[in-house]
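Structure, as structure tokens:
All protein chains but one are shown at their positions in the complex.
So that you can tell them apart, the chains are marked A and B in the order they are listed, and the count of residues begins at 1 in each.
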Amino acid sequence: MTEQEVLVRVEDLIKHFPVARDAVGRRRPGHIRAVDGISFEIYRGETLGLVGESGCGKSTAGRTILQLYRPTGGRVIFRGKDLTELKGRELRGVRPHMQMVFQDPYASLNPRMTVGQLISEPLLVHTRQSRAERQRRVRELLELVGLDPDLDRRYPHEFSGGQRQRIGVARALALNPEFIICDEPISALDVSVQAQVVNLLEDLQERFGLTYLFIAHDLSMVRHICTRVAVMYLGKLMELGPREAVYNRPLHPYTRALLSAVPVPDPDLEAEREPALLTGDVPSPADPPSGCFFRTRCSLAADICRAEVPAFREVRPGHYAACHFVPMEGW
Amino acid sequence: MARLLEVRDLTTCFHTPEGVVHAVNGVSFDLAEGETLGIVGESGSGKTVSMLSLLRLIPEPPGRIVRGQALFQGKDLLKLDREAIQKMRGSQVGFVFQDPMTSLNPLMRIGEQLSEPMLKHLRLTPRQARNRSLELLKLVGIPGAAHRLDDYPHQFSGGMRQRVMIAMALSCEPKILIADEPTTALDVTIQAQVVALVKDLRRRLGMAVIWITHDLGVLAGLAHRVVVMYAGSIVEQAPVRQLYKDPRHPYTLGLLGALPRVDGQHAERLANIAGRPPDLLKPIIHCPFAPRCRFAIARCWETNPALLPVSDAHQSACWVLGGTGEPFGETQVD
Partner (left out) sequence: MTARVKASGQPTARPGLGARLAEATTGRQALGRLLHNRMALLGLIIIVVYVVLAAFPSILTQHDPNVQNLARTLEPPSAEYRLGTDEFGRDVLSRVLHGARLSFTIAGLAVILGGLSGFAIGLLAGYFGGAVDTVLMRLMDVLLAMPGILLAIAVIAALGAGIGNVIIAIGIYNIPQFARLTRSTVLGVKTQDFVLASRSIGSSAPEILVRHIIPNAWGAPFVFAMLRFSTAILTASGLSFLGLGVSPPTPEWGAMLAASRGYMRLAPHLVLAYGLAISTLVLGFNALGEGLRDVFDPRTAR
């Protein structure tokens, strides 16, 4: 993990949403702390997995990194610039280098545009290519993601979910980006189709040296595709480390609970396994618990967890966790 | 174990403006008392439609149950009159749907919704029904159940709502609980809770469970037997261990290979099932999986293989890997 080039540096990123407005339009006090101070680096050429339960803020984090939501605080350094300070034209100038693949292949493609129009939209915005050049590029991209280039006049609804996700990938690739955020790109797809899309993402990464931030709730798939994994809970990072370390020797009780909840497709193993069930629900991000956010569901919770927010510290080289009990228990 | 449900040659189609969709094509299976049967398949494989057909819950028209038999306690569910089948639903067979967010009426209190089937099927008084609702909420592990009877669905989280749905399905002590992708919309942590709950309830109440899913991962620790469906037909069924250890249909093999494993015993690359399921508008004479199958031989394009025994309880519909031939590893393939 030494001497790797940092492509994206996220520093203390915060995104709070106002809770609601009252009848006169005044904001009520209190905020939903969707992303509550996360810091990490993404190395060039790697796939960093960002996992957590729904509502943990992982998608918001992705969108805030891309400045689709403007952050409440913190910095995002990419290509030597702090994205949070860029505006308008400057920010649009950086966009070609960082792209996004969205979760819902139905909602993320404008139903009234043809596949050709959809894929050439980024070219239209950022290049002065002629119609013929754009058309050639569209065909090239369609082929690249494994679709028939002659389908460029079709509309999205004529495609299956997996094919639509390929269209989304082609669109993201149109401007040769360095960095792609994949926001749950497979969670709406059938298992066999998931494999197709994941294999495509892996092939493209190898071919173009892409860097991914892979946001997902499927821990099995994250283990398959990612080099490092970050675990999020209620807007904070609980654990971050190399894949094997996080999966084989998880430091944080939350990570262990998450991992133990994932079923293994092996009846013999399943018969012996006794999953450590998490009790209760995720607390509201508008009103998180004091101290450690996870303490209300944690089997190890003690007084110190109520009183103090555990620091997110490096327990082993490159392996971070935010838990008061990590070093003492000696995992 | 005694046979509880015996389904034979169930065939359902839908009449659409584009033509007749052959959604379920001659599905036959048994369900024993107290057994958990997993039904796995992709979207459109007919797994949900076949279960809905059993209870005649498909909209007719455009749907139509063409033929088949579903013997439950000596009665053919497909031939019961409207009143009798309505009695069957809820009282003998409970249903849990995929989306706990839309399956509950947002304007009715949880207690009222739970009581409804009991007032109807068990003819309880409102007071009895309310008491029983409370018991049910406790049974499915809702904390502070007594205070939550008068809550509305929006006051419950997704996992809690799915528990309520299960409680509702159990309210009349059904012999069979059919759960249609009950955990697909939920997080893994909540999925683990729901799976544990259903396993526990099955043990305590002795009912049979049919669990519909597209994820073979969940079934490994839950089901006794697994039925794999593809393009409206059963392509393989086997006891759970045999299906995972010795799959005898290329589709099952593909599904297992496409699944990454959290315990790291994963391949460098996920197995791809290339292509997509067939268009169910057209009748298929060859094996429906042949176009996507890497094992396909000439015979697969001529005749659709029937579901034939591999061993005692294991059946597969494949000319290459099925039958009593060698297990997959030793099969010569080119």
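Here is the rule we use: contacts are C-beta pairs under 8 Å (C-beta built on N, C-alpha and C of every residue); 3 or more make two chains touch, one makes a residue touch a chain.
In this text the structure is predicted, and so the values were computed from the model without any measurement.
Looking beyond the chains shown, say which of A:Q4, A:N110, A:S284 or A:S299 touches the absent one.
Only one of A:Q4, A:N110, A:S284 or A:S299 touches the chain omitted from view, namely A:N110.
Give the residue, chosen from A:A34, A:V76, A:M100 or A:A195, that touches the chain omitted from the document.
Considering all chains, including the one not shown, the answer is A:M100.
Which listed residue, A:G161, A:P242 or A:G291, touches the chain dropped from view?
Of these options, the touching residue for the absent chain is A:G161.
So which bits of chain A touch the chain we can't see?
For chain A, the residues touching the absent chain are 25, 63, 66, 68, 91-93, 95-96, 99-100, 102-113, 121-122, 125-126, 154-162, 168, 171, 174-175, 188-190, 193.
Criterion: only the chains that are shown with their structure count from here on.
When the C-alpha atoms of chain A and chain B are each averaged to a single point, how far apart are the two points in Å?
Computed value for the inter-centroid distance: 32 Å.
Which stretch or stretches of chain B touch chain A in the complex?
Its residues touching chain A are 42-43, 143, 157-160, 187-193, 195-196, 214-218, 220-222, 240-241, 244-245, 254-264, 266, 269-274, 276.
Under the touch definition given earlier, write down the residues of chain A that touch chain B in their complex.
53-54, 160, 162, 190-196, 198-199, 202, 217-221, 223-225, 244, 247-248, 257-271, 273, 275, 277-278, 280-282
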